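Before we start, here is the structure in question, set down as structure tokens.
As you look at this complex, bear in mind that one protein chain is not there, while each of the others sits in place.
Note that the chains are named A, B and C in the order they appear, and that numbering of residues resets to 1 at the start of each chain.
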Amino acid sequence: MLLPVYTTGSLRFLLLLQIQFANAEDKQEFQKYPTKAGRRSLSRSISQSSTDSYSSAASYSDSSDDETSPRDKVQTNSTGSSDFCVKNVKQAEFGRREIEIAEQDMSALISLRKRAQGEKPLAGAKIVGCTHITAQTAVLIETLVALGAQCRWTACNIYSTQNEVAAALAETGGVTNTLPHTCFSPCSILDDGGDLTHWVYKKYPSVFKKARGIVEESVTGVHRLYQLSKAGKLCVPAMNVNDSVTKQKFDNLYCCRESILDGLKRTTDVMFGGKQVVVCGYGEVGKGCCSALKALGSIVCITEIDPICALQGCMDGFRVVKLNEVIRQMDLVITCTGNKNVVTREQLDRMKNGCIVCNMGHSNTEIDVASLRSPELTWERVRSQVDHVIWPDGKRVVLLAEGRLLNLSCSTVPTFVLSITATTQALALIELFNAPEGRYKQDVYLLPKKMDEYVASLHLSNFDAHLTELSDEQAKYMGLNKNGPFKPNYYRY
Amino acid sequence: MLLPVYTTGSLRFLLLLQIQFANAEDKQEFQKYPTKAGRRSLSRSISQSSTDSYSSAASYSDSSDDETSPRDKVQTNSTGSSDFCVKNVKQAEFGRREIEIAEQDMSALISLRKRAQGEKPLAGAKIVGCTHITAQTAVLIETLVALGAQCRWTACNIYSTQNEVAAALAETGGVTNTLPHTCFSPCSILDDGGDLTHWVYKKYPSVFKKARGIVEESVTGVHRLYQLSKAGKLCVPAMNVNDSVTKQKFDNLYCCRESILDGLKRTTDVMFGGKQVVVCGYGEVGKGCCSALKALGSIVCITEIDPICALQGCMDGFRVVKLNEVIRQMDLVITCTGNKNVVTREQLDRMKNGCIVCNMGHSNTEIDVASLRSPELTWERVRSQVDHVIWPDGKRVVLLAEGRLLNLSCSTVPTFVLSITATTQALALIELFNAPEGRYKQDVYLLPKKMDEYVASLHLSNFDAHLTELSDEQAKYMGLNKNGPFKPNYYRY
Amino acid sequence: MLLPVYTTGSLRFLLLLQIQFANAEDKQEFQKYPTKAGRRSLSRSISQSSTDSYSSAASYSDSSDDETSPRDKVQTNSTGSSDFCVKNVKQAEFGRREIEIAEQDMSALISLRKRAQGEKPLAGAKIVGCTHITAQTAVLIETLVALGAQCRWTACNIYSTQNEVAAALAETGGVTNTLPHTCFSPCSILDDGGDLTHWVYKKYPSVFKKARGIVEESVTGVHRLYQLSKAGKLCVPAMNVNDSVTKQKFDNLYCCRESILDGLKRTTDVMFGGKQVVVCGYGEVGKGCCSALKALGSIVCITEIDPICALQGCMDGFRVVKLNEVIRQMDLVITCTGNKNVVTREQLDRMKNGCIVCNMGHSNTEIDVASLRSPELTWERVRSQVDHVIWPDGKRVVLLAEGRLLNLSCSTVPTFVLSITATTQALALIELFNAPEGRYKQDVYLLPKKMDEYVASLHLSNFDAHLTELSDEQAKYMGLNKNGPFKPNYYRY
Partner (left out) sequence: MLLPVYTTGSLRFLLLLQIQFANAEDKQEFQKYPTKAGRRSLSRSISQSSTDSYSSAASYSDSSDDETSPRDKVQTNSTGSSDFCVKNVKQAEFGRREIEIAEQDMSALISLRKRAQGEKPLAGAKIVGCTHITAQTAVLIETLVALGAQCRWTACNIYSTQNEVAAALAETGGVTNTLPHTCFSPCSILDDGGDLTHWVYKKYPSVFKKARGIVEESVTGVHRLYQLSKAGKLCVPAMNVNDSVTKQKFDNLYCCRESILDGLKRTTDVMFGGKQVVVCGYGEVGKGCCSALKALGSIVCITEIDPICALQGCMDGFRVVKLNEVIRQMDLVITCTGNKNVVTREQLDRMKNGCIVCNMGHSNTEIDVASLRSPELTWERVRSQVDHVIWPDGKRVVLLAEGRLLNLSCSTVPTFVLSITATTQALALIELFNAPEGRYKQDVYLLPKKMDEYVASLHLSNFDAHLTELSDEQAKYMGLNKNGPFKPNYYRY
């Protein structure tokens, strides 16, 4: 029973942890598309739990929990409802506190709740979502409900699910009865990775006939949507929130500037001062990593394929090198390219003893980790997420997170960054739901710049930042509307 | 005699210093559109000469020069030609040395000369240009000639003209005879501010029939072209090189990061450490100023109208304030907005004694300087480009460059930055001249990203920077051509 | 049986975890002097174990270990010796690996082992030590042994003891027989906190008659030594290694620059960008904290009592304020003063909701935590080392580590920093042991600058740093010895 009808104004909630992994192919498919978005929803609890390498146990969970699948358990919340599927609904109180803590750093959503209280811009909207289930997602869901929507949710990744939070959502969902999915016609889909879209598309294509649109936040999901669109198979409007300016800058530049330090410290306790570092790729992620490490006293050089980014690197004070030129001297090798085999076995062979290798990029193919799984090399797991790969001569290379994303595996994403994403998603859902007919066709759209600016403005209060308003005279002189948008679409920020 | 025919492969040169100011209206019009591009072509000599406030005497010129207009003098160069109009052709040797010095920092153009030596991509091109006449422009012109073009040039601003350089160009021009303008059919126009375009459009509209296109580098000129295009009056393709990525970053972020320090030091010797600074506007220019001043120990806050830029400011560590909140405490007020009346008389009234006020933005209306020209205030010129405006109670505000662009008036633009611009112009001319028919219509175009990347790549050698090349496998994985372009058009860098 | 005789050239080891806490007064005394040095010896394992708030279980230990005191167990190592007292000698192999990992980052000590191999500068030296027992300490001890010394060790703090490492030391100690302590005449004492010195002084005063000296690394221990000296009761030379230049810079400036970020991230996942921060105290620790936070985009102001440090703060770009002026706006309050009640209850009352408060200073009295233990406030432990203190109106203040040192409790010290300290200690022991009679009297000495320089030089190879050597002519011109010391004693670095 996947998509039951909701009673108005209350949250109906169903956690189907297994949805993506119902069969073996699905799982493989998911692993083929490791999403950058994946890391976005990581919460503290997950990060802690993940220290024992992909255990699904969240930090506050009873780790001796029986391993019965949630699907096979029947649970009842305090209102008597059983219309949910979570690990242990009794953890609800614990999860509620996590949600409350998250709310403190997500004042943009809280403020959105207040501003829209009278009008309820999502009144009547039925939204299904498939995202990481974390305290921050819960704040988003409860905001959508406060704005009038009916919501039903599922997890896009069982390993990232905060079970207590799921329990809290199941508890307050207040589901009273469950109708067959055919009765539920979601008007909007909020997706992260494209799995839900794919599933609905395959199993309930009719749903799309009445739908207002899809909001997708992940690189992978967006990629899938563009493919659908190219193939002429996209039958609803879709909003690509992944490429909104505000989200991009926070996901990549600002967030990675901090998480590179955090991830390295938590795993290796390395001292940054004086370390020789090469950062492969000087896009936004690379810029963030370089800026942070330089500031902490590392000696940083970069590799680039794009001459414009390379020239930026020069101007920012980084030597632009080929990896082979410097690989022998480096203490730390970081990939931020989104490409494959950026660090090859040959280069791993030439690294010096103790060199740390990690990946901050998009894919987990940047470091050729597969090539290290060969008989002459010994792997030694020294800590969670930290392997020493040992050469026959005793040389050790320190490989973090087995080449997967360091910030996914070994760091947490600040709630504030998740707030940017969640607010962008909420506004995209509101825009799609309220847009006059014809504004959006069966295509993939970027968030209108004005809404992007609105997301930013909702977050300024966190910093006690005071915007200046244009006078009428100034607005006229600049040819701008006083309320924005303030920049042409091609503006580069 | 404006546009004489050229003999093949040699440089014909004519300096018409008065072209823009032939009548009073033109002059006013020019002053109405003070171009940001203006500052780009400033050379050292100009900057020095300008220290006595708009004197036209360049540094190496004999300042006791008679004031006869060049138009009224007949001069002959060493080859016997008189087909030019410069202040004093005898200064040629001095100017040649300046050109040679400039060449050392413009290796991108020199390299372009070499790479294209065999093919002469501009063979047959007749180019007329109207730009600042500086050593750097001379390197550009001589590069165009080396690539096969015939060139004829004029100055867009008599105050920025390096007369020795003009003399050097007149000397080597090798003009042997002069035919009426009707014989000259320039296929390409290189303009800076749109004056030449306007003049040809008005006086010789037939020229455009056969022309391959216009290359325009200034904000003002580009604005005029878009207006022509909107009005359906643009009858040749035009290339907007002002908005190419590489040029923008260098003109604004990288260049202003240095020139704000330079301009302030040369005028006021202010110590940056510990100074309270407000920077109005956190676009590229503002980002450059803030970054430099913060690094030198100033305490910087910003004002913004755009919430996205404001949020960037927060993340970069700057308090976002309204000007009125902080104006009383500031030691230094810098405008970078492009807007008008950003600093009002009321705010000037509230500044503390000794506060320095200057403008790094686009227009010279950012500070309401006009309001300071009132009887109760005393102006005291303490140094070139530095006025003390004195209130009745003795308070002094230090106004730089009378509110005009600080970097135009009180600093010089590094040759390297001019090299970026000149190379971009050269490539735009080559592109327009060689484009297959139909690629460009009667519209305004941005430089193709691939050529923007090529400009960047030509400058990497200055930094001994080594680009990484994609392997075939990687290119395929990324869906990229190995030679670029490497980014989608909307990429924000 | 505290101080048995050693056989030459091998390590005799005894872990008496309870030594400091043999009686109630001692324990109280220890707690009265929480030493900065304390944090220096923290290893990764400890930090992890300490996440459940002062459990003594190290990370790799079997947490279900029985709670029998090591004193009451008789254990035997693989050589048959029982002359040690550790938790569980069977963990030796695990500890050995930790030691080997530490050796990789302590190449200075390894290099010292090699350089001094022939001469054995500590041949004949009997050294007793009382320090934190960590992998890094083990590398130091085994270095001393390699240089010829006989060593016997005890832990200065049971909570910081890495039990596996203790086991490894017990295993390789190779003790064959145990003689009464009266037979053991240590010539040198290496102390951390002064407890061992105090104990020997009280119980075995005769030991000091033949001793070459005491090497003390902690602020507290040094303070005690100066008091003894003032009182005329110091009867051996003592070396204050705490105040050596190299150690100071690394312990305070360089280490805290990184650990402030690490400690805050691990406990709160706070995003630094845009946060308003006040750092109380702009000494070396404060300078490190400010520099790091500024670089990561925080908006930092400082408080100071010393006008010279305050002026440095200005020049470095920080507003110098009184805490009361800014306390309402701050997101983060960090103390680095060594003083008491720097943050008062009144100020805690005025903080905004969500403000984070922590201590990086010397004492744990900087924040008046005691005042928060009052009935109207609710304490909620949200994570290990993180308490929410909740005011009646719902305001929460986030208190880290209950006001104890953040870097002690919530971060780890890089092995490289511990290497600086350990090398300094080793050289001080060598200096005292080999100094000609009369060079050191019964007083407290700083490490000779030349040895301080030597410590630094031993660490340069970690960075592939190449020193320049003075030519004879240059040395003469500067009036310097080519081998140093290179600076006068009062040089400030």
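Following the convention adopted for this analysis, a residue touches a chain if its C-beta (ideal position, glycine included) is under 8 Å from a C-beta of that chain, and two chains touch if they have at least 3 such contacts.
In this text the structure is predicted, and so the values were computed from the model without any measurement.
From the set B:Gln91, B:Thr154, B:Gln312 or B:Thr415, the residue in touch with the chain omitted from the display is B:Thr415, counting the whole complex. Within the set A:Ile110, A:Ala123, A:Met315 or A:Leu377, the residue that contacts the chain not displayed is A:Met315.
Which of C:Ile110, C:Ala123, C:Val321 or C:Ala435 touches the hidden chain is settled by the complete complex: it is C:Val321. Residue-wise, the contact with the chain that is not shown comes from B:Gln276, picked out of B:Ser111, B:Ser229 or B:Gln276.
Although one chain is not shown, part of chain A still touches it, namely residues 273-274, 294, 296-299, 314-319.
Against the chain not displayed here, chain B makes contact via residues 44, 97, 101, 104-105, 254-255, 257-258, 261-262, 265-266, 269-274, 276, 292, 295-297, 329, 353-354, 382-383, 396, 411-417, 462-465. The chain not displayed touches chain C at residues 243, 245-246, 248-250, 254, 303-315, 319-323, 325, 338-342, 452-454, 456-457, 459-460, 463, 465-471, 473-474, 477-478, 484, 486-487, 489-490, 492-493.
The working rule: only the chains that are shown with their structure count from here on.
Set against the C-alpha centre of chain A, every other chain centre is closer than that of B.
When chain A is laid over chain C using CA atoms, the rotation angle comes to 180 degrees (nearest 5). Inter-chain spacing, taken between the CA centroids of chain A and chain B, is 43 Å. Mean C-alpha position of chain A lies 39 Å from that of chain C.
If you average the Cα atoms of chain B and of chain C, the two centres end up 58 Å apart.
Multi-chain contact residues, meaning those touching two or more other chains, occur in chain A at positions 254, 463, 465.
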